[in-house]
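Read through the structure below, which is laid out as structure tokens, and then see the notes.
The other protein chains are all here in position, but one chain of the complex has been omitted.
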Amino acid sequence: MATDATPHAPSRPTSDAPARTAARPAPQPAELGLGRLYLRRFVRNRPAVAGVVIFLLLVLFSAFGGRFTSYAYTDADFTALTRPPGAAHWFGTNQGGDDIYACAVHGLQRSLVIAVSVSVLTIVVAALVGAGAAYAGGRVERATLALVHFLLIVPSFLVLALVSHRLAGDWRVLIVVLTVFGWMPTARVIWSVSTSLRERDYVTAARFMGVGPLRIVLRHIIPNLGSLLIVNLTLGVVTTVLSETALSFLGFGVQTPDVSLGTMLADGAGTVTSAPWLFAFPAGLVVLLTVSMTLIGDGLRDALDPTSVTGSAGGRR
Amino acid sequence: MTLATPAPVPAATGAPAPVLSVRDLRISFPSEAGPVEAVRGVGFDLLPGRTLCIVGESGSGKSATATGIMGLLPPSADVGGQVLLEGRNLIGLDDRELSRVRGRSIGMVFQDPLSALTPIFSVGRQLSDALRVHQDLTRRAAWEQAVELLDLVGIPDPRGRAAAFPHEFSGGMRQRVVIALAIANRPSVLVADEPTTALDVTVQAQILDVLRRAQRETGAGLVLITHDLGVVAGHADDVAVMYAGRFVEHAGVEELFRRPTMPYTARLLAAVPTVDGGERRPLVPIGGEPPSLVGLPAGCPFASRCAVALDACRADEPGLREVGGHGRVACLRAGEIADGTLDPAGGAAPADDRVPAARAAAGEVVLRVEDLVKTFPVTKGAVLKRRIGTLHAVNGVGFELRAGETLGLVGESGSGKTTTLMEILRMRRPEGGRIEIAGTDVATLAPGARARALRQDVQIVMQDPLGALDPRMPVSQLLAEPLRAAGRDRASIRARVRELLALVGLDDTAGARFPAALSGGQRQRVGIARALATEPRLLALDEPLSALDVSVQAGVINLLARLKSELGLAYLVVAHDLAVIRYVCDRIAVMYLGHIVETGETEAIFADPRHPYTRALLSAVPVPDPARERARERIVLEGEQPGAARLPDGCVFADRCPLYRRADDTVRQRCRTRRPEPALVPGRPGHQYACHAV
């Protein structure tokens, strides 16, 4: 019944439904070469290109920005406490005489490294768990889903705060903690897309050809999740930056003397009215980083998969 | 508001004015590769009460034409020309003005009834809403009219069913509701876009009858869009054949079928498999594929596939011209073809792909199925699933298949034919009965080398070639996959891939391409090549042709026949299309609700079907010949195949059986209480049917 219930006739190509022919990339793009086509579609998306430019500038800033100042983020200039931006200290100094420019370069670097590693690790875990559960089906699938749902309902932030309070401080531990408690939403999205992929004829065909389950997951399911994974990778950077910021803001993230954008926000928050630059520079960098990644992610989604509408906007924070 | 352009067709004075006139309709959609010119200058007049069939293959622009007439194209579409409805041009009207016309003067029936109704409103509410959009009615009056409409389209117990939701109706019943929606405000024009394509063939006959009744009731002109030449023969007054976005032939139905004059029409008719009596004639494939609608070259778009094309055909695209006593044809050589001096097929059929006339002697038994049973639990509840019933998908099915032989499992959706196929391919101990492949009982099969070897003996070709090929792999890798799974080494895989491509008639360059870059026919050839990679002895074909256009089908049918005789394969074919089955199979087994009701040699069953279901099934398939199609006596089954959750004790077909209704009480008693056993037809070995009443 499960297979027979679908009437065979509707999949006839006889419906030349105009809306779909117009929206679908097939079959002409193959002539152009898939890569070229994606690139063309991406480049046509101005905001996405702007996102790439901003992101590259941020990366360059975090890597080489330190060369343009003689201060390190750990140096304190006791001759200049709480100075507004000026010639000596480009972004000003804080109450302890730390150079905000140097801190910002280092904090951005820290936040970037954390965000990129967490989002890569998260996507790997989520893809393996999500696609694996979907393909395995049955009890494995149900148990995995129960776990994922459970972790989604418990405010994972509470757990994060609990755990990182004890363990964190070191940014490497923070990466592990953020990954361990952050893969569930992505795994759920990947699982739900994989369940439709596992019903695809080519997966059934591979099974009947005698291809093994691991190979089916790795060769047929995960590659066809491609665009979803790439998009979630970029958006994962945004999510991680936001969680790291929130954790550090509350004092559970990176610990002094290390500096991240989140700790800078926390330090600056108390003096928004009296010394706004302490807050404004890290806030600006965070927003530039997240906005650029979102623009890139949306651009990639439009370019790779114009028909998809996976609204991965919900439940991000 | 007067008629803007004088209609060219009705020459006789006093003829009724057309209700719908389309003039030079042009529709294009933007795409990455450039504008897709879906419709390139279509024009016709529709008189009240008449039916115009627009027939064409996928991508010919027929659905775009229908949607364009309704003004329901996506905003990105670029539309030109005129659509004159009762003299008023609809092109260029805004959404508000169009909404006053849609539903009141022009109604539309869509292809897929399963998704055409809003799932969260009752059908009565949807119908009364449709009425109240254009008429000033109270809620109660609208509901009463809705009930009447449901009655008109043949919904049993219309008053009770009006409050039901779409998901409580079967596909055929939903399509009746969609028709009721379309005729609710008695429009003068009805547009039906492939209204029966998604339905089973016995239901198709019912729906076409309802459509005809609705048309008679409202006196509307009907534009019927279809790919099925049989439907055209049975229902059209006028026929327009569409190819590459244009009408290439436009004539009365008698004239068109008597002498198809555009070479495309003629070749299409020659390529259609049919079910009706007499010898089965060989199918002549057209060859080639329909052109892409992006950047069409100059000249006749059919020229590259045409056997009688001239140099002039490739220079300029011929317009529709009047051909004496026929209609209008877009072909430079229409005159010669019309007076019979030119054969549009350009001589005989190609000899190389001919079906071998004599069947090779059947070899050893490759597959034996005995008393196969498969059930599915019917569950309820989301978290804790409770079993509330059992679905008997396959119930005591048995058959034998020998090398060099083709067995077809035929039936409507839900008959259990695909489930049977999947059970065989699964290669596990079945729930009940025995499956024996090449002499090995699969129940005794432990996973290991022997299981893998047996796995190589059985391969599958799936229905939708695009879906069955992983879009991220090039053809050469797709073909290599089963070989790799069988543990072959790299060099032999490469050699075998080249061999396979040649075997199915693809050239070497196809190996580097991705499935999306291939045409439908080429993809199915790749699917077949992949199935043949491990040199199987049994090939399972799940609806191998239903996703292909008629003009491409014939080529694949011939390829399958050639491979079978060359490689001594056994085919197990599952299909709902009896016409196709006839051209592919040596023997067929007709299935209904998980039971085989009749089995035998193909020609014997087509010539002399015994079981009432087989008869009804055969008579429901429309024949592409208007004279025979309209004269034929037809057995229209009532109702639809019920679900297999609660099977009756007796014959599973009794509820819909025409013989049961005419039978006397003793026979009825038997039908009600005992499952009929298969009985042999005297003098015909192998022809069995299971019926008490014959």
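First chain written, first letter: the chains are A and B, and each begins at residue 1.
Keep in mind that, in the parts below, a residue touches a chain if its C-beta (ideal position, glycine included) is under 8 Å from a C-beta of that chain, and two chains touch if they have at least 3 such contacts.
By our rule, contacts and distances are computed from a predicted model.
A chain of the complex is left out here; the name its UniProt entry carries, from "ABC transporter permease", "Anti-sigma B factor RsbW", "Peptidase M75 superfamily protein" or "Penicillin acylase family protein", is "ABC transporter permease". Here the missing chain is touched by one residue of B:32, B:86 or B:129, and it is B:129.
When the whole complex is considered, the residue among A:193, A:238 or A:259 that touches the unshown chain is A:238. The chain not shown here is touched by just one of B:116, B:345 or B:567, and that residue is B:116. Check A:58, A:209 or A:286 against the missing chain and you find that the one touching it is A:286. Contact residues of chain B toward the unshown chain are 70, 72, 95-96, 99-104, 107-108, 110, 112, 115-122, 129-130, 133-134, 165, 167-168, 178, 181-182, 184-185, 383.
Think of the hidden chain as still there; on chain A it touches residues 19, 150, 152-159, 161-163, 165-167, 238, 241-242, 245-246, 249-252, 262, 265-266, 269, 272-273, 279, 283, 286-287, 290-291, 294-295, 298, 309, 311, 313-317.
Convention: only the chains that are shown with their structure count from here on.
Chain A and chain B have centres, each the mean of its CA atoms, that are 45 Å apart. The part of chain A that touches chain B in the complex is made up of residues 1-19, 21-22, 25-32, 34, 37, 40-41, 200-202, 204-206, 208-212, 215, 219-220, 223-224, 226. Looking at the complex, you find that chain B touches chain A at residues 27, 29-33, 36, 38, 57-64, 67, 73-74, 76-77, 111-112, 114, 171, 193-194, 197-200, 227, 292, 294, 376, 391, 393, 413-419, 422, 425, 452, 455-456, 458-460, 462-464, 467-472, 481-482, 485-486, 513-514, 516-517, 520, 530, 534, 543, 546-549, 575-576, 644.
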